[in-house]
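Only a single protein chain was left out; the remaining protein chains are all shown in position.
As written, the chains take the letters A, B and C, and residue 1 is the first residue of each chain.
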């Protein structure tokens, strides 16, 4: 019981590095920036392989305890939400175990290392009835949510085009070892970056029917792909392209996408994540894209923040995302459609797998989606 | 003989509308802006179907005579250069006839309506020995030439990625009728816009080996494609995407491309045609893309123009292009590699055809290039 | 009499360098790009000091004759319009003489080297009844005219702010010698650059009442000012700043201005001269500045040009400006308010002089404007 009488929820986290920092920071901020918070996060336990590192992370972020065995978190009665930020190969078993132990679950993207693993995770977790979110955090960028709201309101009319690319440029380094390990990561730019593009394509435009493309590895000795190139066709008739690379020098975190419809267009670049480019075919003689600084009092998530024009950062997207999960757990909201459920995580994996198949077969590949038996 | 003793060349032009205006304007300007001009253009004759319109065009642009029969231009001994700006279905016969009559030839892009027709034009014209240029004028944008020069100088290292897209948004109108007529145009966005992307991809990166994609028609009753989506693989190992559409609302003339290499990157948007974005991996702590206003005294074509910072317009690219042709005819330069020869026109058509085939077959298609028998 | 029966007007030009090239080019293009032209310019005569250079300029630009004595042009009965592009010290005498000989006159800015000289020119020329235009060519940038039209239509409501700065960076060179010579130029950045800012401030916002500022010389041995800094107060209550410098490294031709009103704002940068930034306080949830590519069929001057999105260059502003003068001479239009008359040239000089006085007095200075006796 917190001081103001709000309900708490115990957080158990697997992983403490880049994403661990981002999530721990978000849980701290939720308790006072989103006011009143739907549930007050209490950092109960953190798990990791390195005893020294995980104990320091616990002290740093204020977890009550730490462990080198994630199973301890799964068994911990004080934990209500299991937040899996481990490398891809550690997504499946702990997440399923946590859900089967009755914990709500958040799992980093990609959900599994391929569609089969992702489906298994979804199926097993869905059967437990807990809340589940696949951490495609870019849905929680204010400009992305505003884009979705504008599209939902008909501002674009019928969508004809999506072109999305996620460009980074650190691929010539060996900085992040597990991401270059096929067994640990499953894939390279595909699961790391292209999966984000697929998820936002689905969130903004709709279901993907067909892809045609391939993966490319440039760096000698690299086990995983450095880049992905694909065309894409949506169920609603829209067409476009989908790219990802870790080798676009000068592009640090350039997740860029554009959507064109019969009534307007939207464009975005994550390196300017507070801005949305908006074109409306409204007949105004002054015709052009607006640079919208997404920070107005009536803009998404802005009730938590500052006066207009005082922008947020990349780390703040996790505040929105995890707040959304807590609201869903508290019963105030559903995870979907604004949060990515494990079904969304699975569906993104099917699209990624289809690109892999297309690369191997030389053919455009239809994306087939499985349903849960009970559905 | 002109007043200063320079040699003249008689120009015969087929077509007088959008492109006719652009070329006539360029010929006028060459005679005093590029000083001394390699040859002084003399506007001898212009041909077109509509007698009223073509006669007015002759008066307007200062042609000595006009005709409704292009054959008259081909036979005109005063004409040294035949400039074919007619619709696509009028590229083949008049261009070949002019060349066989000993005229040098410029032909608007796409060279033919498909690879077969383009090959025929190239083959027949090459056999005559005249100079030939396929009017891919965007090679003559100062920023594009600077890009090529930087690449030639090694500023990008080994190229890994090309992503090019030509976005326009007039496709919902019926404004430009012959471009929507399959027999007259051959294709829609493919030959009109994607061909430009293919040409610059070849000019900047190199030969294209493989494409995978499709054409898309959105507008009901439209005979030709409104959009093209494709992946692309180059002979040198670079990969990327290639798009074109007439239905990207808000994008008026957005021919955008980006090239990433092991040492740097370049990016461009035709709506800001005086700017080149340049990234160098030079270790400078201040790391980022430079916005280069391509207007320095040591920048391409700038010897013809103004002090730095006083930018040129779209129409000025034709001054550079046609000046280049005249220099080649005068013997001061070759058409290639900076000008697109008919071989370049043909090769672009092979890539476009391969995208068509890929759309039909569902497979990535290898691009096969024919050689001239004599080669 | 030209071939289509249109009336001709003989052009006599003083000066043949940078501005001579820009004006000669414009006269050539007017005859076929603005169709039908109000009067067909015929390049009769060009004057300059250097015999070799002026004779080559005549041959290059197609003048019928040349002279080293401008008086010959003034006396030439074939000349109907005297276009004075000489250095500032040559503005007064030839321009007045030409007008008194019954020629219409165009004079480069600044009109005179100070307000007294400018007033004298205006007074003497106005007395003759000829048409007169002070060549503030930036009024003829399509984006600037569109800005004026939007303001006239009330899009900004009541104007509160103007901030204008003209930034160049060649001031450390000795490239353009007469511009650094006090006797020849009168001033440095003041008459060269700040005068443009003053003119557009007056064109867009209204009359200037008061200035407070100073001139600054940085380069050792420089006779004229390198920079101007000033605050400004308009008759309608708007306030702002006004700057000019030749020493802003990286800014090649950055004439930037912004206007804020009670209903909207406009912003502009000459380095992107085809773009206007437009903000409307219209309550749209997607709130922001539009980047308007000023190239629509209903945009200013666009009836002369290309399809939307195919941008014009700096040199093309002179086509608009000189076309406007020819239309005025032909009786189709007035020089003002869209063209700067010599009165406008004089009034800009009064503002510039007031900044000089303020620099010397240390006080904000009221700008007092003289009227013609006959007014």
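By definition in this document, contacts are C-beta pairs under 8 Å (C-beta built on N, C-alpha and C of every residue); 3 or more make two chains touch, one makes a residue touch a chain.
Model, not experiment: these values are computed from the prediction.
J.: Could you tell me which of C:122, C:180 or C:289 touches the chain that is not displayed?
T.: Result: among the candidates, C:289 touches the missing chain.
J.: Give the residue, chosen from C:118, C:245 or C:341, that touches the chain omitted from the document.
T.: Checking each option in C:118, C:245 or C:341, the one touching the absent chain turns out to be C:245.
J.: Where does chain A touch the missing chain, residue by residue?
T.: 3-4, 18, 21-22, 24-25, 28-29, 31-33, 35, 59-62, 168, 170, 251-254, 270-273, 293, 295, 305-316
J.: Touching the missing chain, which residues of chain B?
T.: 146, 150, 155, 276, 278, 280, 285-293, 296, 298-299
J.: If the missing chain were put back, which residues of chain C would it touch?
T.: Residue positions of chain C that touch the missing chain: 160-161, 163, 165, 167, 169, 172, 212-214, 216, 218, 227, 229-233, 237, 239-241, 243, 245, 247-251, 258, 260-265, 279, 281, 287-289, 358, 362-364.
Convention: only the chains that are shown with their structure count from here on.
J.: Any idea how many Å lie between the Cα centroids of chain A and chain C?
T.: So the centre of chain A lies 54 Å away from the centre of chain C.
J.: Nearest whole angstrom, what separates the Cα centre of chain A from the Cα centre of chain B?
T.: The mean C-alpha positions of chain A and chain B differ by 42 Å.
J.: Indicate the residues of chain B shared as contacts by at least two other chains.
T.: Expected reply: 251.
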